[in-house]
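One chain of protein is taken out of this complex; the other chains stay put.
On to chain A.
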Amino acid sequence: MNKNISKEYDVIIIGGGATGAGTARDCAMRGLSVLLVERHDFAAGATGRNHGLLHSGARYAVTDHESAAECIKENMILRRIANHCVEENDGLFITLPEDDISFQSQFVDACKTAGIGTEIIDPDFARHIEPSVNPNLIGAVKVPDGSVDPFRLTMSNALDARIHGAVLLTQHEVTGVVKEQNRVTGVELFNHEIKEKVKYYGKIIVNAGGIWGHHIANLAGVSINMFPAKGSLLIFGHRVNKMVLNRCRKPANADILVPGDTICLIGTTSERIPYDQIDNMFVSRKDVDVLIREGVKLSPALAATRILRAYAGVRPLVAADNDPSGRSISRGIVLLDHQERDGLSGFITITGGKLMTYRLMAEEATDLICKKLSVDKQCETAEKSLPGAEKSEHPLSIATEKVYTGANISQKSAKDRHGTLAKNISNGDNYEDSLVCECEGVSIAEVKYAVNELHVNDLIDLRRRTRVGMGTCQGELCACRAAGLLCESSEKSGKAKDDLANFLQERWKGMLPITWGEGINEIQFTSWIYEGIYGLKPDNN
């Protein structure tokens, strides 16, 4: 199967996380021919497994000045270029009676140095603007935190890359790196969809595999010293808070509560894990306990709020080359030119960093790629809006729109998710506007749009694009409907039953650590529907 052998790309990017998609966008915008390969789906790794916090940088202000300054800069850029992925909620850093209030002034000074606007507010006023906050707080500082949807952000970057000519391949896993002497010239891939091996060639191969980049580097014969750190989070059933809540102290466990879309998230824990465990992301009972116990200190209402799921992600921390023990691990951006470092040309690794700095990482990587390919083009990713984020031409007409219509929910939800691209979704047809996912307001039209336009292979991909199955029922009502639609519009209907079972299994995995109360009722009901009515068996998975 060497039909693509003749085609050589300028750049092949490995990894469909925010960094990979961002790099693909940047390279494509600078006129390079780009191929992006991803073994599963966009934002399936660490990109989609975090808080979704649009950091102001305040969290790092005291401990890591450089990261803080990067964050606030990128924060302001994302508000501009990705407004449909961002919620400008603002955040509070609260001091509780058990915390040292003197940290507050140190914190505010550090923020100022990093360029982060802060405002010390009276605890009374804090309770006013954020009624869910722990009423015992003794101090509060307002910062420009926000929320960002990592799935949408990554997809928007991928879409823009595609608009600029990039080729995107999901379900393509790198199984080998093609080398000619000391030069990397291509990648060997396994196409999971059709179970075939393919090879593609490129002038520069970019390793943007996050934590899995460790393995990809090994395939190329070089080594990176990665230290996987697992972080667990809990998703609550609805938005308890409207502002991001942080503790005003040195970063610790479970001290950020982020409202995002219809839910809110508490996290995280931090635990070193062996590299061979990075694909085994379970959340322990201990993690759940810590998250609830600490979360309640931020907002007491959490104690009585339904928990939807628990999940964990792996931070791709990289040890500095001169520190193999990993003691002084940075959260900063790591860009490795393997030609300089290992004498292996045509191969670079971009890793470390954070979701917040994905664009900057992409810019630095692309700058290096351009230098190597002698392309003289400036980066424009900080100025040009992502697709969906363009300023609406008629903002007034949207604001005064009449909302006396049954389709209100699906149309508004689609607008929130896809920004200006939502105009491609609804055509006002009653059938098309009817809901697939009732919790999150996903319509038939939106599912069809995602399947046709947004690289959807299975139900789990569809969930990342549209929030199908992310609501309180966790797929109970929507999974079967979505499976039916997916089936209709693809030739792979034979796999539909397995896909459905897989999807429900994936939902169940996140619910398992928190099965009590209303959640367990819901799960029982779901199993009645799928096992009882539809006859789905556990061995379908």
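The rule is short, and it goes like this: a residue touches a chain if its C-beta (ideal position, glycine included) is under 8 Å from a C-beta of that chain, and two chains touch if they have at least 3 such contacts; residues count from 1.
As a working rule, contacts and distances are computed from a predicted model.
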Item checked: Omitted chain, identified by the protein name its UniProt record gives, among "ABC transporter ATP-binding protein", "sn-glycerol-3-phosphate dehydrogenase subunit C", "Ca-activated chloride channel family protein" or "Peptide/nickel transport system permease protein" -> "sn-glycerol-3-phosphate dehydrogenase subunit C"
Checklist line | Per the touch definition above, residue among A:T262, A:S426 or A:S443 touching the missing chain | finding: A:T262
Notebook entry, point to check: From the list A:G31, A:P131 or A:G532, which touches the chain that is not on show?
Noted result: A:P131
Item checked: Contact partner of the left-out chain, one of A:I138, A:I409 or A:C487 -> A:I409
Next item on the list: Consider the whole complex, including the chain that is not shown, and state which of A:H40, A:H164 or A:H238 touches that chain.
Entry: A:H238
Next item on the list: Touching the hidden chain in the full complex, which residues of chain A are there? Just list them.
Entry: 128-129, 131-132, 237-239, 241-242, 261-262, 301, 304-306, 403-406, 408-409, 412-413, 416, 435, 438-439, 441, 471-473, 476-477, 518, 521-522, 525
